[in-house]
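What follows is one structure encoded as structure tokens, with my remarks underneath.
Heads up, one of the protein chains got dropped from this complex, but the rest are sitting where they should.
Letters A, B and C name the chains as they come in the text, with residue numbers starting at 1 for each one.
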């Protein structure tokens, strides 16, 4: 996205980071938010041998996991107070083996409608200072109004 | 698929189970092969609180992980000796919250071409004896000939 | 779908056929509704030399066109009075060249939520009495309530 997007919730950043912290899977795999702006979210994941497929590369499901969370939080950052985010669907193309020391999923909102938000996420592998694109996701997220992300809110 | 498919490798079952055993992620999350025939593969995953998104449901990335492995091994079961399998791309629709005691991903080959294999995977949640469809994947797998799944082979 | 679905609009059939008749593209290419039940829609298209790609097969865009209309009307058949249907997104796998005398797109609703309806469409080619699957679509349709399909209604 060229121009910066406008959040509708002044607390968007606290809200996103709090929600991310409650995604138990992110801690299980060791993923962290690396960058966050209204309409974009970047998630970083160091390589771990126990998250792999049969050849020792990161499993496509884990590449997808960080791409989905990056897409979801890019979308959530633009939502009004009291709303929560839902993944409707996504499509992922895998472009190269997920081989590297660290993986970065960069989600960025392509179009933000009232109910549906379209997000693109690129995943890259970082290795010895170089960066290789390994996957590309195109996702549809839904904004559920009046359905707080923290049920107790 | 109505009619049973014909494997091209007499050792297809050993080969699939051996490859699955080398997917470290399957052990990390606690997934197992529940059923296997030429052209189909079913993977079971008991619910675990540390594999969740922010509302305590299974993370969409984990639903996708078992769907992808089920699709990949459904495809791999039909490949000739000496070949390995690669996920080209997939698309997943999420139909209901991933809420349940156990999840089952049922992959089944829709069309098996020379290089590309198209697979559908349905994921269901099982809870108190009932079964709810939670996701539907349509995937493209690639057969890499002369590229053994176990490099030492 | 195994069990028949329940329409929410008693006039569902008239409404679908009337909307289809207003899709000018269907007349331009010569497509017709071949079968219609609540939750399913089948569209037939005879081969025409002027709808082709460079090798004389039906263009993937036309295969997609009839698949999309079949998916959209399968979804629309289940919608309440006063609603209209919108294609959110779809994914199509092409499995064989679109070669034949006639093409049939069979859409069937997989899951009908309040706002979003997930539909699968299979497209087959018919030739000399035989039928070959040529494409598989997985689509997300949206129900726009209080937005009549015929603006004058």
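Convention: a contact is a pair of C-beta atoms (placed from the backbone, for glycine too) under 8 Å apart; a residue touches a chain by one contact, two chains touch by 3 or more.
Quick caveat: nothing in here was measured; it's all calculated off a predicted structure.
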item	value
Visible contact partners (per top-of-document touch definition) of the missing chain	A, B, C
Residue of C:9, C:42 or C:89 touching the missing chain in the full complex	C:89
Chain A residues that touch the omitted chain in the full complex	91, 93, 95-96, 110-111, 113, 118, 120, 133, 136, 138, 140
Those residues of chain C which, in the complete complex, touch the missing chain	19-20, 22-25, 27-28, 49-55, 59-62, 64-69, 84, 86-94, 149, 151
Missing-partner contacts on chain B, residue numbers	88-89, 91, 115-116, 140, 142
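Everything below uses one rule, namely that only the chains that are shown with their structure count from here on.
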item	value
Interface numbering overlap (same over half, different under half) for chain B and chain C	same
Chain whose average C-alpha position is farthest from chain C's own	A
Separation of chain A from chain B, taking each centre as the mean of its C-alpha atoms, in whole Å	23
Distance between chain centroids, defined by C-alpha means - chain A, chain C (Å)	33
Where chain B and chain C are represented by their mean Cα positions, the distance between them in whole Å	29
Per-residue overlap in chain A, given as positions that touch at least 2 other chains	88-89, 91
